[in-house]
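Removed: one protein chain of the complex. Kept in place: all other protein chains.
Our next item is subunit A:
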């Protein structure tokens, strides 16, 4: 009963998505969002009609006005600066637009343009001083705050009466202040459009990325060739323009040339931005954060006002909330990766068929022997981590290395070697097409091609994204092995979408179907995923009917067959259900059968742990990786099997001296060449009664 429940729980409860969701960048906004929800809940409980249409409309009108300024200051903060002068710019622009409309009776467009220009000009003063003259943002904007305010005060005395005694005759102007479209205030529309644009600008457009880059690290941005000074200056201009826009809507609504206009605005908008989670340090921030911050501050202010809280008290409450929210946000910002660490690794229940006790007894199919003990050693100490080996028509030997190179050993004695191509990622499965272009799966990079004249070309590093995927599974993380199909397409395996190449032990611990098989079609230059939720799919080889492939699922200890063509197209069938070890690459043998590398052997204890996901989850959290229980990959063997799943032959290095972990083998002209990803040598074994003309790679054209 409890066993059934456990099975159901691990089958249907998506443990793995919590860590994935938490890993998303937008989870940074979690704290401000929670604060906002709390604010709303609190005030709705305290105040009647807090969420009434009327009240909301009023709140939104104010929020949008404030939002312009917050957005402006956010841009400045993202670049790593600060703009205190917004309050004075706001006041001056308010005065100007009122004078234009009331006294000069200018048309709306003209008045708005002039005001925006003034905002830009005032912002530009800040921008030039800070961006080009390298003055301190805080001091500079504080000075301009005072200067602009002084100018405002001087002008205000002279023009206030004139403004108050004239009224513009402009319905458009009134609509800006009070109007609504679809019962949503005009100003909210304006702000909404601007916010969407700014969001796209920051997240999707080059210039937005420039802002983030400069804020993130000014020196790096400079070194990559960004015009840092100009970007900084322009952010202040943007802030000025947005402040002017806010002032215009404010003027249209209140038409008041008061001496106190904009007083304390810089504190309010800074508070909003920081509450929203925009860092003072620069390089981080989003429109969503600016909006959330604005809403929080406005709701709290208005809510406290409506609860008739004395001004002093309400300010103290506001300050306390700000302090708490900021602390919480910093904690969250700093520790989110720990939470991800806690939740990301989520072992699944994997019940392998029982490991038969005498699977490796002397009279079993897999009876250990010493036939790999006397291999010829190639390149000992000259190559590190040759996951796969392949030979060309002149018998030269190619293998990958963990330094990101493809190494070529020259026939006939394989004593000399050279770097054939530099790729940059670790080459895994390799194969030649008929023109002897080398196709290679590169861990962390995707599928690549090294042409005959040694040019390294990207074949594909992207596939279609699954509609349910939370992590971005369109990128290839761990392309593992491939084979070229007779029709020129390529099928390759991607071992896991959840971990990077060097984190494969964690995927072994998880034992979940994180991998997939992907088809690359060169005719349409299209890459599509054909099979998913495979448990570490590894070796791939085209079967004899040329309509199907055989593939290995490492942690599942199985060999399966998948039809990509013909009447059984799309079907998957089991070939070997219960291997005593973890299968890796598969390749053709000269007699029509298949060679299979077994990278390590199962142990009863590891099998038991695969049936205990909770055990593995706690182990992964409480112990360092070196202490984890691991599949035994210190010994492996090579097996020959046929399509019926029968084991025909087995080769062991029982002491694990030359080949502790075998990840691949390739038959070529009577010899078997052996590679291993944790090894520093390649083995070569003379095969008895093998076809001495047989070449395993270089059969089909790609395209």
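Simple rule for what comes next: contacts are C-beta pairs under 8 Å (C-beta built on N, C-alpha and C of every residue); 3 or more make two chains touch, one makes a residue touch a chain; residues count from 1.
We adopt the following convention: contacts and distances are computed from a predicted model.
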| item | value |
| --- | --- |
| Chain excluded from display, named as in UniProt, from "Strictosidine synthase", "Transport permease protein", "Succinate dehydrogenase cytochrome b556 subunit" or "Nitrate reductase" | "Strictosidine synthase" |
| Listed residues A:331, A:523, A:621 or A:686, member touching the removed chain | A:621 |
| Which residue of A:273, A:340 or A:661 touches the chain not shown here | A:661 |
| Contact residue for the chain not shown (choose from A:240, A:631, A:675 or A:698) | A:631 |
| Selected residue (touches chain absent from view) among A:115, A:609, A:663 or A:697 | A:609 |
| Residues of subunit A in contact with the chain not shown | 360, 384-385, 505, 601, 603-606, 608-609, 612, 614-615, 618-619, 621-635, 656-658, 660-661, 678-681 |
